[in-house]
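A single protein chain has been removed from this complex, and every other one stays in its place.
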Amino acid sequence: MSGERGVASFRSIALAVAWRSVHNFFTNPAFFVPAIVFPLFFFTAFAGGLSAVGNVPGFDFPSGYTAFQFVFVLLQSAAFGGVFTGFGIARDFESGFARRYLLAASDRRGIVAGYALAALVRTLATWTVLTTVALVAGMEVGGEGVELVALYGLAVFVNLAAMLWAAGVAMRVRSIQGGPFMQFPVFLILFLAPVYVPLSLLSGWIHAVASVNPVTALLESGRGFISGEPTTVALAFAVAVTLPVLFGLWARGGLRRAEAAG
Amino acid sequence: MTTKGGIEVERLVREFKNGPRAVDGIDLEVAAGEIYGFLGPNGAGKSTTVLMLTTLLPPTAGTARVAGYDIVREGPRVRASIGAALQEAALDPLLSGEEHMRLQTALHGLPKTEREERGRELLARVGLSEAADRKVGGYSGGMKRRLDLALALVHRPSILFLDEPTTGLDIQSRTALWEEVARLAAEEGVTVFLTTQYLEEADALAERVGIIDHGRIVAEGTPAELKADIGRPTVEAVPHNPAERERLAAVLERFGPRAGTSPRGAAARLERGEAQLAEVVRALDSEGIAIEHLQLHAPSLDDVFLAKTGRSLEGSGDPEPAAGEQEAVGAA
Partner (left out) sequence: MSSGLRTQVGQLARRSVLRTMRQPAQIVPALVFPLFLLAVNSGGLKSATNIPGFPTDSYLTFALAVPFMQGALFSVMNAGTDLARDIETGFLNRLALTPLRGAALLSGLLAGAVVLGLVQALTYLTVGLVAGAELVTGLGGALVIVALSVSITVAFGTIGLFAALRTGSGEAVQSLFPVFFVFLFISAMALPLELLQTPWFHTVASVNPVTYLLEAFRSLLFEGWEPEKLALGFGIAAAVLAAGMLAASTALKTRLVRT
């Protein structure tokens, strides 16, 4: 009986927290408009403005530059979808609303799970619009169903990892002043990867950094999925699974700090 | 005719779009050197009145002369004659007290040779000499208010407008500010127009009080005159036995209407004043009601407000439209 009550508490808390976050997101244009518009904007700017980069000697991506950039923007939107959920957590702590959750929840891990669920739902909305626009714009898709599922699966892990990172910061700082600390490292790690050209066309220090950047494996693998030529799949999923585990520990530490602070 | 230090207001109105009239045709006169208290709940129109009289908001209708100058046609001259400490302390957290003084003295055109000394003098007067080189962001609320007052005095104005100057301050800071305001009026002859929602502030400082509610002046006079007009003190009694509270209330109501709420007892306004107190005691005694506590309250400005508006001053406010957030209707 008590075991069943424990499971239900986690789930019901998670769903309640997620509901509020998702509801506020969709009913507040100041939140959902930028979340939809910015990825679209980056996609058009990168794919449209940099399409000539596809003519660089040695650039032989089978599905064309649009698809090449689509994968980056997909992962970028996944990451920032997670970060912006972290902003929401920070706001909740700053306003005192988070205390309401801490008081009510018997299993407080459900709170973090709820925020994670909300981050995913919000990002799914972005991906729906982004994918539609990309297909209408004529993006070539070489991958089959399973490969495309794998692509979006990678993006889900990225979303979760970023959200847990941001949640850990938010619960430690408990103020929107923590925003730059949530955002900047994610920005850094995304852009120190093969954003504009494949790894093989990078040189110098950026090649060295990108070679050890875990995001590179995710990007290259994602691009492989969309073009129908999977590559570095095992490494990519190892990274994709490890990052949320690591940041999950980080978030748990943040939750403990928040609990201790009252 | 308004003297150099006086204020004269005639049928002053301020309307905002999508809202009621914030100021609905007020008339008042303040003599030079007087401390005039403008009392009313939140949203009554106090701050809007101050903004008009300090030329920061044009009236919709009516006229006013401040220090002998028309507030609409002679704005710059009005501003040269007045100092104002408005509702927000309006300070720059990144500047020190000294730097604020330097800026204010320069903007008011004080000669360079005079600026530093005037700044030092005013900071000393408000007790901020030691904190003068610290950034205002680190000042307490009381310190900010004192700096605000000092900045308002930089150019030796003949009239000082203070808009709720002690809101949010502790007792000590409030008392210190009151003392300085009283000194300014008494020793330097500065006219003070003070808005407040605190009864004790109006009582302590103001020589005359105007009570404003929903944009209209509902009463005006010295605090003593206004209270005497109401004229009826309140008796409050607390029974030893809480179960006798209703019986106690019934006895008191033989002498006047029930007044306000007493947490453990009852209160009534005495129709014939203090003289009835002995009768009240005899009546309670004859009913066999043992009394734990008995007190006579003289009428307060809240009683005056209650008599004039049917509401108590405390807790009766509406949010006042912030001047910057509203659009005018037919500005003058």
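Just so it is clear, A and B label the chains in written order, and each chain counts residues from 1 on its own.
In this text, a contact is a pair of C-beta atoms (placed from the backbone, for glycine too) under 8 Å apart; a residue touches a chain by one contact, two chains touch by 3 or more.
The model shown is predicted, which means the values in this text are computed figures rather than measured ones.
> Taking the entire complex into account, which one of B:A32, B:L95 or B:A132 touches the absent chain?
That would be B:L95, which touches the missing chain.
> Tell me which residue among B:V13, B:I71 or B:L149 touches the hidden chain in the full complex.
B:I71
> Going by the touch rule given at the top, which residues of subunit A touch the chain that is not shown?
For subunit A, the residues touching the absent chain are 34, 37-38, 41, 44-45, 47-53, 55-59, 188, 191-192, 194-197, 201-207.
> Contact with the hidden chain only, please: which subunit B residues?
So the residues of subunit B touching the missing chain come out as 54-58, 71-73, 75-76, 78-80, 82-84, 86-92, 94-95, 99, 102-104, 106-109, 135, 151, 324-325, 331.
Here, only the chains that are shown with their structure count from here on.
> Can you work out the whole-Å distance between the CA centroids of subunit A and subunit B?
From the centre of subunit A to the centre of subunit B is 55 Å.
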